[in-house]
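The block underneath contains the structure these notes are about, expressed in structure tokens.
Heads up, one of the protein chains got dropped from this complex, but the rest are sitting where they should.
Every chain is named by a letter (A and B) in the order it is written, and numbering of its residues begins at 1.
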Amino acid sequence: MSRWEALHDLMRNWSAAAGMAIIAAILVVALAGPLLTPHDPLMPAPLQRLQGPSSAHPFGTDSLGRDILSRVIGGARISILIGVISVTISLLPGTLLGLLAGYFGRWIDSLIMRCMDMLLAFPAILLAIFITAVLEPNLTNTMIAVGIVYIPHYARIVRASVLSLKQQLFVQAVGHLGGGHVRILLRHVLPNCIPPIIVYATLGMGTAVLQAAALGFLGLGAQPPSPEWGAMLSEGRQYIQIAPHVAAFPGAAILLLVLGFNLFGDGLRDVLDPSLRSQ
Amino acid sequence: MDRSLLRAEDLVMHYPAKTGGRLGRSGKVVKAVDGVNLAVQPGEVFGLVGESGCGKSTLGRLLLRLEAPTAGRVLFDGQDLSGFDRGRLKRFRRQAQIIYQDPYSALNPRQRVGRIIGEPLEIHGIGTPAQRQERVAELLQVVGLRPGQAVRYPHEFSGGQRQRIVIARALALNPRLILADEPVSALDVSIQAQVINLLEELKARFGLTYIFISHDLSVVEHISDRIAVMYLGRLVELAEREVFYQRPLHPYAQALLSAAPIPDPDAPRRRQILKGDVPSPINPPAGCTFHPRCPHQMPVCAEERPVLREVAPGRWVACHLY
Partner (left out) sequence: MSTGPVLDIRELTTRFDTRRGPVTAVDRFSLNLAAGETMGLVGESGCGKSVTALSVMRLLPRPAGRIVGGQIFFKGKDLAALPESQMRRIRGNEISMIFQEPLTSLNPVYTVGFQIVEAVRRHRRMDRRAAREEAVRMLSLVGMPEPAARMEDYPHQLSGGMQQRVMIAMALSCRPAVMIADEPTTALDVTIQAQILDLMNRLKAEIGMAVMLITHDLGVVAETCQRVAVMYTGRIVEAADVRTLFRRPAHPYTVGLFQSLPQIGGRRGRLRPIPGAVPSLLRLPPGCAFQERCFRSDAQCRQDPPWTSVGAEHWVRCWHPMEA
């Protein structure tokens, strides 16, 4: 299937299209950030604290009087950054390890996969908490922690792809022609592993955002006064009874972004998954 | 004086068997190739036939040193391949190439065809990119495709055309020997004929030597000069094409030939139906591995393994009947 056909399929798949629309919208908001915020997201205004949604403050204000809409917009940038960077941190070493394990097999495979199993044995959130607690709790370390936690997932996926690719004649053929391992891995194996990586990475961005939000909620992520959505959720928790909007809007934002990534990722999988491809 | 291009001496390939149950070694061995001697002469088409599990594909891989044998040696142009280091082995690859059975998995679906055909040249550092492109165009024409198709992807071609691309890639390095492992088995009948004709043309034009592996007797008979029959890892008969098809000597070869369906409703059926299935290469029968199914079984067959002997000039059989 050519790349154009694949793109065309993607557009026709409603979940992918919806997902893309959501992500695109949030991306625009994130990029345009400072231009869109009606108020300064960081400026406290104690006289206007905990006001409900109004025309001046469409999302209301929080406990320090800050405009929630502006903070949500500001947080968009942070969340997307979290998604992209965490996934990159997982993807690069994970792919490399999966390639090596799958291709060389035997003791290398055992060694790598047992290490991956050890990482996988920990619940993701626990591991992330541990890492951020050991390092200083801040946004960067949150991204690193979430990134590390998901390395084994990519390693497994890539390894599975590599194992099946090793059986393909065209991979063996390169060796028969005199090609070496590096050529085989980089030119032939890796490019054919990419579809599952793309799908998983897209879905993984949503997961990363959620995990970071969870860490933020626990106070281990971005520190105040940063408008990270998870931290905002945490703040809003105390006021759930009297001012639910403080938690509701950041919560909805998280939901929307993760939904967008999931829909898009599902659509991508439908398109890229060869078993669903008709001739 | 030995003028053979490729010679195999007492080749053996045993794999540890993965029989279920205990972890690790169970001590059992799959005797895929169990003592093969043969010599391929320059310029000939050496046909290798046998049914599934007989070891012909494994033998092919051993002959081109795609795997190292458990025992025995292979000589190319008089040189022992087992003594080759990585560099020499890589240079050897320029002299001996392979065509595969499955044209669908033999080409990287993400590479353009021109890149695929030119890759051997890249690997061996031959020519500048421009020169390589010219050579690719030349090769495409040689196999009957258009040079403009070099920018296409494999999925845009039919099975027969993909096989031509595989052939073009094999020819890129100007090899002297080509191992064709079931090259037409996956193709439709009318396309098979096209590819067989192409292979014959290329052989004449470039002075190639072929080792042609197949289970299809009519294809092998058409293209080969000499034919070797394998059963459970051993050669049971080796003869020139015409005498083989007129009068096969080994009972297994006879059964094989008589089993092949003939596209002629009135042809006399000299049907020899063999009993039973092919035994497993893990536990081959003692003595002559064929004896339990052989209609001419004699007491000695269960005890002593027959050796491949030349019973007439150019005719070799491994059977106690002779």
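In this section, a contact is a pair of C-beta atoms (placed from the backbone, for glycine too) under 8 Å apart; a residue touches a chain by one contact, two chains touch by 3 or more.
Being a predicted model, the structure only gives us computed values, none of them experimental.
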Of B:L89, B:V151 or B:I262, the one touching the omitted chain in the full complex: B:I262
Residue among B:S82, B:Q131, B:N174 or B:N197 that touches the chain left out of view: B:N197
Residues belonging to subunit B that touch the chain removed from view: 51-52, 158, 160-161, 188-194, 196-197, 200, 215, 217-219, 221-223, 245, 255-267, 269, 271, 273-274, 276-278
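To be clear about the criterion, only the chains that are shown with their structure count from here on.
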Length of the line joining the C-alpha centres of subunit A and subunit B, rounded to whole Å: 51
Sites on subunit B touched by subunit A in the complex: 64, 66, 90, 93-94, 97-98, 100, 102, 105-111, 119-120, 123-124, 153, 155, 169, 173
In the complex with subunit B, residue positions of subunit A that touch it: 1-2, 168-171, 173-179, 183, 187-188, 191-192
